[in-house]
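For this depiction, one protein chain was excluded, whereas all remaining protein chains were kept in their positions.
Moving on, here comes chain A:
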Amino acid sequence: MAATAPSSAAIAIPGQLLGPASKFQPGPGTHIHESNLYSSLLGLVHVTQPVKAPGPVKRLNKITPAPAPAELPTISVSRSAVSDKRETLPEVGNTVLCRVIRITPRQAVVAILICGETVLDAEWQGLIRVQDVRATEKDRVKIYESFRPGDIVRAEVISLGDQANYYLSTSRNELGVIMATSEAGNTMFPVNWKEYRDPETGFSEPRKVAKPY
């Protein structure tokens, strides 16, 4: 039952031997036990060859972290053949889209709607603390000048947080409010990095605006 030489698009069952850890890198849906790689999901086996560095290596002119030793092909088990619904969890470093639920002077409570590319089934709560709103002049940040309830915010997960909330941050240019409605109830458009304007009344409201891609 244990296949020693995994061919591409073979069916894997949890606990099935995929290969030695000295020859493959573990990808999603696999685990290592006693220096062997085993499947941990039901699905199809995929072996991805590592990407070779294109061309001759340029002369180093700045200090970069040493590249990971990615010479080994990565083996992963994908469930896409079994079912298209797959629960995902927000992880540290993911970019998420969320809706602001309520604001306090110290934090904004949001509901995480989309994690990466996938729409989440379960409702996960997140928290943007006042010191995580932007990278500069953190002591002048006011939550009510950055978010309002109902705004759609693009943010990054910085921590799994406490029992109930993920901790999110918008301290990058491309993170922040991407959709906002004015007090009059109209959808607004961004005018600069800290203002949204209502097209009908002409009033502008302060927000932490996300830089468009």
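Here is the rule we go by: a contact is a pair of C-beta atoms (placed from the backbone, for glycine too) under 8 Å apart; a residue touches a chain by one contact, two chains touch by 3 or more; residues count from 1.
By our rule, contacts and distances are computed from a predicted model.
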{"item": "Name under which UniProt lists the unshown chain, selected from \"3' exoribonuclease family, domain 1-domain-containing protein\", \"Nicotinamide-nucleotide adenylyltransferase\", \"DNA excision repair protein ERCC-8\" or \"Methyltransferase small domain-containing protein\"", "value": "\"3' exoribonuclease family, domain 1-domain-containing protein\""}
{"item": "Absent-chain contact - pick from A:L44, A:V110, A:I128 or A:V209", "value": "A:L44"}
{"item": "Where the missing chain touches chain A, by residue", "value": "1-2, 11, 13-17, 29, 31, 33, 38, 40-44, 79, 81-83, 85-87, 89, 121-125, 160, 162-164"}
